[in-house]
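Every protein chain except one is present and positioned as in the full complex.
Naming follows writing order (A and B), and every chain is counted from residue 1.
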Amino acid sequence: MIASLFAAQACAPSECFAVPANIAFGICALLMIGAAIKVVTETNIVHAALYLVVVLAGVGVNYLILQAEFLAVTQFLVYIGAIIVLFLFGIMLTRAPMGRSDDLDNAKLRPAGIGAAVMLLVVLGGALLSSFGETHLVFSTANSTTALSDAVFNQYLIPFEVVSVMLLAALIGAIVLARRD
Amino acid sequence: MLLNQFLLLAAILFSIGVYGVIVRRNGVLVLMSIELILNAVNINLVAFGANSGIAGQVFALFVIAVAAAEVGVGLAIVLLIYRNRRSVDIDQLDELKG
Partner (left out) sequence: MFAIDPLLESVDGSAVLIVLLKVVVAFAALMIAVMAMVWFERKVVARMQNRLGPNVAGPFGILQTLADGVKLFFKEDLLPREADRPVFRLAPYLSLVPAFLVFVVVPLGGDFSNDRHGVVSWFGKETLVQVADPHIGILFVLAMSSMAVYGVMLAGWSSGSKYPLLGSVRAAAQMISYEAALGLSLLAVLLNSGSLSTNEIVSGQSGWNWNLWATGVVPFIVFFIAATAELNRPPFDLVEAEQELVGGFHTEYSSLRFALFFLAEFMNTITMSAVIVTLFLGGPNGPSFGPGWLQAILPTVWFLAKLLVFLFVFVWLRGTLPRLRYDQLMDLGWKLLIPLALGWFLLLAAFKIGQDEGWNRAVVGVVGTVVILLGALLISMAVGTARARRAAVEVEA
């Protein structure tokens, strides 16, 4: 096997990684779908949060496959490192039941939920397949982090500032709501 | 790689998230389902952006920031509900019903 590795011809990364990227995507997509279903069906709330971590990590891997490294690391840093930890924190502050709890789902709404989800999926899937059936992705090897920062601080500066003001407002709002007085 | 791989994955995640929002009663779990939806949108943005410049990534970044804000405020509200009613069951919050 090692000999065959050596015999393999040298190739540029963009060609070399096409097949591995597809395999990675396949595994990752299956894991994500399975975990996402567990997030909405799991009866233990902390486990649901952990399955959500799997989905979010899968999204991060998808960003890596799409060569959006900065987004991928932001996904890990903000989503997994902060948002889910916040969720867990919230769960632990509002009792963290160890076993399964039966009052998490509204059983009456289950058929409606399944119906809505399946219909949405059929409509979205049909639309996507008919519009982008044969579109291939073309990757560039440019450093997307530099391009991203250039875009954020030139073309999208005002939205960026608005987002930062909104974050500040949310921060103050959260403190005002949650403080005990 | 096909563009549709990513778009279909996102569509599936989106549908699962919608199911979660409809069916779940616990406030924290509804917020988690909303996270699923937001992430599906983000995959779409980045996948579309892969072929046509950086704008998709910029907006995905904004969505992440907005999600952080949303979770912060959302959890504060859930905490407040818990403090007032000793439960986070959002189906019981129907005082405004006529």
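Convention: contacts are C-beta pairs under 8 Å (C-beta built on N, C-alpha and C of every residue); 3 or more make two chains touch, one makes a residue touch a chain.
If you're wondering where the values come from, they're calculated on a predicted model, not measured in any experiment.
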Checklist entry - Can you list the shown chains that the hidden chain touches? => result A
Next on the checklist: Among A:31, A:88 or A:166, exactly one should touch the missing chain; which is it?
Outcome noted: A:88
Item to check | Per the touch definition above, residue among A:27, A:77, A:119 or A:138 touching the missing chain | outcome: A:77
Item to check | Sites on chain A contacted by the missing partner chain, in the whole complex | outcome: 2, 4-13, 16-17, 21, 44, 46-47, 50, 53, 64, 67, 69-70, 72-74, 76-77, 80-82, 85-86, 88-89, 92, 96, 98, 143-146, 181
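Simple rule for what comes next: only the chains that are shown with their structure count from here on.
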Next on the checklist: Could you work out how far the Cα centre of chain A sits from that of chain B, in whole Å?
Outcome noted: 10
Next on the checklist: Taking the touch rule as given, give the residues of chain A at its contact with chain B in the complex, in rising order.
Outcome noted: 18, 21-22, 25, 29, 32-33, 36-37, 39-40, 45, 48-49, 52, 55-56, 59, 62-63, 65-68, 70-71, 74-75, 78-79, 82-83, 86-87, 89-91, 93-94, 103-106, 109-110, 112-114, 116-118, 120-121, 124-125, 128-129, 132-139, 144, 147-148, 150-152, 155-156, 159-160, 163-164, 166-167, 169-171, 173-175, 177-178, 180
Checklist outcome for this item: Seen from chain B, its contact residues with chain A in the complex are 1-9, 11-20, 22-26, 28-29, 31-33, 35-36, 39, 42-43, 46-47, 49-51, 54-55, 57-58, 60-62, 64-73, 75-80, 82-83, 88-89, 91
